[in-house]
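Each remark here refers to the structure printed beneath this line.
All protein chains but one are shown at their positions in the complex.
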Amino acid sequence: MSQSLFSIAFGVGTRNREGQWLEVLFPRPLLRPSSVFINRIKEILGYEGGNQIIDFNFAVAAKLASALKYIAPEQSALLVRLAESRKPTVICVLEHDTQPVSVPEAYLKLQLISHRLCKPHEINLTDLYQVLPNVAWTNRGAVDINEVAALQLEERIKGRMLDVFSVDKLPKLTDYVVPKGIHIADAARVRLGAYVGEGTVVLHEGSINFNAGTQGASTIDGCIASGVLIGADSTLEGGCSMSSNANQPLISVGHHCVINSHAGVGISLGNRNTVEAGLWLSSDTQVNVLDAAQQLLKTVAASELALQDDLSFRRNPETGVVECTTNPTQ
Amino acid sequence: MSQSLFSIAFGVGTRNREGQWLEVLFPRPLLRPSSVFINRIKEILGYEGGNQIIDFNFAVAAKLASALKYIAPEQSALLVRLAESRKPTVICVLEHDTQPVSVPEAYLKLQLISHRLCKPHEINLTDLYQVLPNVAWTNRGAVDINEVAALQLEERIKGRMLDVFSVDKLPKLTDYVVPKGIHIADAARVRLGAYVGEGTVVLHEGSINFNAGTQGASTIDGCIASGVLIGADSTLEGGCSMSSNANQPLISVGHHCVINSHAGVGISLGNRNTVEAGLWLSSDTQVNVLDAAQQLLKTVAASELALQDDLSFRRNPETGVVECTTNPTQ
Partner (left out) sequence: MSQSLFSIAFGVGTRNREGQWLEVLFPRPLLRPSSVFINRIKEILGYEGGNQIIDFNFAVAAKLASALKYIAPEQSALLVRLAESRKPTVICVLEHDTQPVSVPEAYLKLQLISHRLCKPHEINLTDLYQVLPNVAWTNRGAVDINEVAALQLEERIKGRMLDVFSVDKLPKLTDYVVPKGIHIADAARVRLGAYVGEGTVVLHEGSINFNAGTQGASTIDGCIASGVLIGADSTLEGGCSMSSNANQPLISVGHHCVINSHAGVGISLGNRNTVEAGLWLSSDTQVNVLDAAQQLLKTVAASELALQDDLSFRRNPETGVVECTTNPTQ
C-alpha cells in the first residue's frame, strides 16, 4: 500500500433505519499522517490503499488505541472513548483528495476545513451536494427526513420535545467543532465547512457558508457565500453580502477591507479596499475610475479592478454612477 | 348530524397549570373526511355537529383505533400511539371553516396549511391572534409565560438547562411538521402556518410567516410576510421583503420572478417579473413605464401594474425615478 495518505480520521456518526449514513463527527481529523502512523494501523485495518470507509468495533478500536498510544496519544485517547460508543463508529481513510463519494468522506473534508487543516479552495468538494442527504437537525441529533414525523410523535407522547432547528444537507459548524479564539453570536448561521480564522467575531447578521471563511481577526456581520475567503482584519458591516457566481466560483477579499452595510460584492478585492453602504458591485458593473483630483481617468468593468489595493468604491450621489477612488494609505 | 366535515384531527398538546391549552400537535390532520369515516366515529365521540374540541382517554382512543383500522389505517395507527400519551390528547372536529375560537382549532388550521392541505388565503384565520396565548417555546416544550421563571430555576438547580428559543404566539413550523422535499437553513425563521412548497429552499436570510408561503421550488433568502404567496421557481434574494398591508392583505407573486437583494415589494406581481436590488415598490409608488425603445409611455401608480407578466422594475440611475420595462421573453 501507499506510504502516504491525504487524510485519516476516526469518527462516530448517525445512520438512518436502513443503515445509511446521515453524518459523522470526526473529533480529531488528521491531514497527511506520518508513514509511521500509517504503518502502525494498516495491518489492523487490513487497509491496502484507496479511499475507504471502514466500520470498526470495540476490539479493533482497542488494538488501534494500543498501537498509537505513544506515537499519537490524542488519537489513541479518542479511540479509547470511541470503543465505548453506543452510536456507530467509522474510520475514513483518504489516499487521494478526489471528489467525495460517500457521506463520511464528505463530512471528513468539511471538518478538515473547519479544523483549519485545509483552507477553502484547497480541497476537492466537487458535487458535494449529490453525496449528502437532507437531514432534520434536532436536539436528539441527526434524524432522517422520513423518520422525523414518527420521532416527533414519539417524543411528544413521552412528554418530551423534538426541537427541529434545521432541515438541510449541512449542519451547523459548532455542533462539530468550536475552533479556537472565535465568537459566533448565533451559531445557526455558520455551516460546517466554514473556515473561521482565529480572532473572528461573527455577529447576529453574519453568516458563513461551507468552503468559505475568514483568514484572521475579522468582524463579520454580513453574508459570506460559498467560495469566498476574507483576509485578516477586514470588516463586513451589517447585512452586506459577499458572493461568488458560476463565472467566478472563488472570490477573495484582502486584509483591512471594509464592506459597509447592505453592500454586495461579487468580485475579488485587494487589500485596504472600502465599499460604500448599499453599493452593489458585480463583475460587469461599470465603474468610473477617478484620480486624486477626482477627474475621470477611465471607465471599466468592476472585474478589471479586482485584487487591486487601496480602492474605495462609492456611488456618485448626484448621478448614481459607481466611482472608484484611491484610498489614502495611512 | 352533518355527513360532511371541513376537517378533523387527533392530537396531543400542552396545557398550563390552570388547564388552558397552550398548543396542540396534530400529526395527521384530515381535510373533508369521507362520510364513511365520519359515520364510524360519530357515535364513539357522541358528536352531533358543529365545531368541537373533545378530550379523549385511553378507552376512547382504543375504540376509535379499532373503528378506523381498515378504512383509515394511518389514523388508526396514530390513535394507538396517542392512547399511550403522558400529555393531554384532544380531537378537533370542524364542521365549518368559521373563525377559530379556541387554541386547538387555531392550531389545526395552521397545521392544515403547513401540511399543504389548504393554501394561504383559502382558510378562515380571522382574529387568530386573539385566540392564541403568548408562549415560551423551550427544549422542554411549550411553557406558559407565567410559569417559565419557576421552570427555569427548577431546571438550573437540577443541573439542567431551560433553552427558551422563542417567546411568541406562534411556534416554528418544523416542531410540528417537516413537509416533504424542503430545506430550511435556520428553522427559527419559518412559523407554523407557513405553506412551504415542495422543492423550496429557505436560506439563512429567508423567513416565512403564517398564512404565507411558496407554491413550488422557489429559493427564499428574503422575508415573506403574512398574506403573501410566491409562485414556483421564483427567487427572493438576500434580505428582500415581500409584504402585504391593510389595503391589500393578500399579495401574490407569479412564477419565475426574481426579487433582488434588499428590494421591497408591496404589490402583487405577475409571472417572470424582476425587481432591482434595493428598490422599494409600494402600491402608490409612481412608475414610468417605458417601451422597447426606452421611451416614456405613461406614468402610473405601481398598483396598476400588479399581476402583469414580464415586467422589470428598476430605478433610473440618474434621476432615481422608478422605471418599468418589459422583460424580453426567453
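Residue numbering begins at 1 within each chain, and the chains themselves are lettered A and B in the order written.
Throughout what follows, contacts are C-beta pairs under 8 Å (C-beta built on N, C-alpha and C of every residue); 3 or more make two chains touch, one makes a residue touch a chain.
Keep in mind it's a predicted model, so treat the numbers as computed, not measured.
Of the options A:42, A:81, A:119 or A:160, the residue whose C-beta touches the omitted chain is A:81. Note on the undisplayed chain: of the listed residues A:185, A:250 or A:307, the one touching it is A:185. Even with one chain removed from view, subunit A keeps its contact list with that chain: residues 12, 25, 27, 78, 81-82, 84-87, 138-141, 163, 165, 172, 174-178, 180, 182-188, 204-205, 238-239, 261-262, 277-278, 315, 317-318, 320. Residues of subunit B that touch the chain left out of view are 134, 136, 139, 145, 148-149, 152-154, 156-169, 188-189, 207, 223, 239, 241, 262, 264, 278, 280, 319-321.
Note that only the chains that are shown with their structure count from here on.
One finds 32 Å separating the Cα centroids of subunit A and subunit B.
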